[in-house]
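Only one protein chain is missing from this complex, and each of the others stays in its spot.
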Amino acid sequence: MTAPHTAPPGPAGTSSRATRGLGVLSLAGLALLLGYALVWSPPDVAQKDAVRLMYVHVPTAILAFTACAITTVASAMWLRRRSEGWWVLGGAAAEVGLVFTGICLITGSIWGRPTWGTYWDWDPRITSTTLLFILLVGYLALRSIDNEAGGAAPRGMRGAIVGLLLLPNVMIVHFSVDWWRSLHQTATITRLDPTIEGTMLFTLMLGIVVFGLVFAWLLIHRFRVGWLEERAGATGLDQALVERRAEAGLAAAGGRS
Amino acid sequence: MEPVVQLHGAVTLLGRFPALAGIDLEVAAGEIVLLRGPNGAGKTTLLRLCAGLLPVARGQAVVLGHDLANRRQARSLRRRVGLLGHATGLYDELTVADNIHFWGRAAGASPTDIIAALTACGLDGRLAGLGVATLSAGQRRRTALACLLARRPELWLLDEPHGGLDQDGRDLLDDIVRQAVASGATVMLSSHELDRAAALAHRVVTIVGGTTDALDPLPTSEEPVLVP
Amino acid sequence: MFRDASLMAGKDLRVELRSHVTTQQVAPFAILMLILFGVALDPDRGILTRASAGLFWVSVLFCSLLAIQRAFTIEAADGGRDALRLSGLDPAGIFLGKAAAIFVQLGALELVLAAGVVVMYGTEITGLPLLVATCLAATAGLAAAGTLYGVLAAGLRVRETLLPILLLPVLAPVLIGATRAFEAALGGAAADGWPWCGLLAAFALLYTAFGTLAFGTLLEES
Partner (left out) sequence: MVAMTYAGYVGAGWGIALVSLAIYALRTVRRGRALASQVPPEERRWS
């Protein structure tokens, strides 16, 4: 995740001065966060040292849902403006969001083992996050098909509609799952003591900021990759028109000879 | 009177491919225009464009007064045109009569129009009650033609209408087209049955490479007249 | 719009009357699922009776996938999409009509499944008003969301495999809500079930409204 040492004169890739700065900042932030999360913050009274997993779990969860919101907003903007950038952003956010959702699920599950005694509990948040994961997989699968089908339509409508419905769906799922569990069982162990303070609170905040930086870095790079994918191999419309019209000349020459 | 079809430098993309790369074409009311050109020249795309199914990426396209650059206008154009394409859009599970009733009523045709269309295409009687799945290719085309006739379109767009039809069917089609024109409709068709289609058409337009650089009059010489 | 919807629904139901796909293929599949659940879960322990609400709705969910696929296979045949676009039918009407046809077919399937659950799982019907209301609301939601996602997947080469992954997570709230409402009704605590029924109705309304608005663009450009 380091930027190239020297910017070669030729094809450079997806990094720019800004992202290199962001990358360095993220790496430094991660080092600092590791120090706080693993060494300098105290263990929790109830969760003991398992609480140290919260400093990666909670920020990734927040960012996963943020990514989801970005995809929905980008899809809405694409439907309004039909500009390529919004289309690319929707996919980039969903892909990065998928990675963060995966990490969130894995760390949550690992945390659950020592705390709850099980890797999986039908906790509302686990259930709805898992469904979010599958929703994102489905959205990305649909987009990849959209890319290959060169139909008459400005491709992307299907993806945009599913993207637009992503956040509402996540919210409905979350709400219903939440309601489902809370009606039938008393609240599970609260994941993080709401009255945490001092170093632990600071570490959590730091985690949110640092993973936010990492998220931004990944999103920018993934956006640029998507942009390049759109452009790669695409000749401009003018060039394509010239080539298409040239068929007439070829046919005429063939007909006369 | 304003031309029914006005295309000026019209460009239409299929994905990124410019299937139409600048079409200039005007079709007056009551005209029968034959489109010809090699496979992949853009004839089908042009007919679909005129039906309001495809957007114009560049240039101007106005059909029956509807500007195709405007999505809403393109959509409202569709109920005024009839497109007979390679695919017939018929439901295999339903009978001939069911299909014609459904598509006719969808376009707001009256029951008398629908019955008249059935009769005109020789589909009354035994054929009407048959399932479309059991029909031959030619009978399917006839059924699709009847669906089209029931709509009473102002602009007929016929993509290879003679294909798959027997001799009677072709004569029937030509009659129906002539009657439609006599009652004020305009027709654009593509065909590889050049002799038959040329006899029907008032004018031939050649399309190659998605352009109409050549507008040649009837009758055509043996050698295709093409402008490089 | 409603004229177009009734025309479309009538056409879809007529296709079903002639092809018998729902009655001869989907309904037996539904019963088969009940039997498979019975074989997989030990029937002697009373699990089936206790879980009958959930099993019923899981079966409905899978049947709805088949019904939705079927509804769009009809249209995909022989250039149906272009034909629909040219037809002059209001897209909102097409959406409502197709959703209504799916609603009717799913409703019939639910009756078959309910009979199956009563006979095979020994479930006793109590709280009938809540059961009926839940069925209506949940089926409307399934039909509306299913029609919307069905047209999304229609016309793609991978539609059979793509539709479940797109649609099932979206329908998870329907499964939860309908199951809870059924459990409440069958457990004699109908009052607990009505809020769930309300949730289902809200879901159905939301998707019906969104589908009515978005279907035109979808039909147009996908």
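Going in written order, the chains are labelled A, B and C, and every chain counts its residues from 1.
Going forward, a contact is a pair of C-beta atoms (placed from the backbone, for glycine too) under 8 Å apart; a residue touches a chain by one contact, two chains touch by 3 or more.
Since the model is a prediction, treat every value here as computed from it, not as a measurement.
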Item to check | Touching partners, among the displayed chains, of the absent chain | outcome: A
Checklist outcome for this item: Out of A:A37, A:V58, A:L167 or A:L241, only one touches the absent chain, namely A:A37
Checklist outcome for this item: Of A:R158, A:R222 or A:R244, the residue touching the omitted chain is A:R222
Next on the checklist: Tell me which stretches of chain A touch the chain missing from the display.
Outcome noted: 1, 7, 10-16, 18-19, 30, 34, 37-39, 43, 48-50, 52-53, 56-57, 60, 96, 99, 102-103, 106-107, 110-111, 113-114, 214, 217-218, 221-222, 224-225, 227-229, 231-233
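In this section, only the chains that are shown with their structure count from here on.
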Item to check | For chain B, the least number of touch steps when starting out from chain A | outcome: 1
Item to check | Reference chain C; chain at largest CA-centroid distance | outcome: B
Checklist entry - Chain with the smallest distance from its CA centroid to the overall CA centroid? => result C
Checklist entry - Counting in whole Å, what is the centre-to-centre distance of chain A and chain C, each centre being its mean C-alpha position? => result 32
Checklist outcome for this item: Shared-interface residues of chain C (touching two or more other chains) are 220
Next on the checklist: Quick check: what residues of chain A touch more than one other chain, meaning two or more?
Outcome noted: 154
Checklist entry - Considering the complex alone, what residue numbers of chain A touch chain C? => result 79, 131, 134-135, 137-139, 141-142, 145, 149, 153-154, 157-158, 161-162, 165, 168-169, 172-173, 175-177, 179-180, 183
Item to check | In the complex, chain B residues that touch chain C | outcome: 48, 51, 53, 71, 75, 78-79, 81-83, 85-94, 98, 102-103, 105-108, 131, 151
Checklist entry - Which residues, counting only chain C, touch chain A once they are in their complex? => result 148-149, 152, 156-158, 162, 165-166, 168-170, 172-173, 176-177, 180, 192, 199, 203, 206, 210, 214, 217-218, 220-222
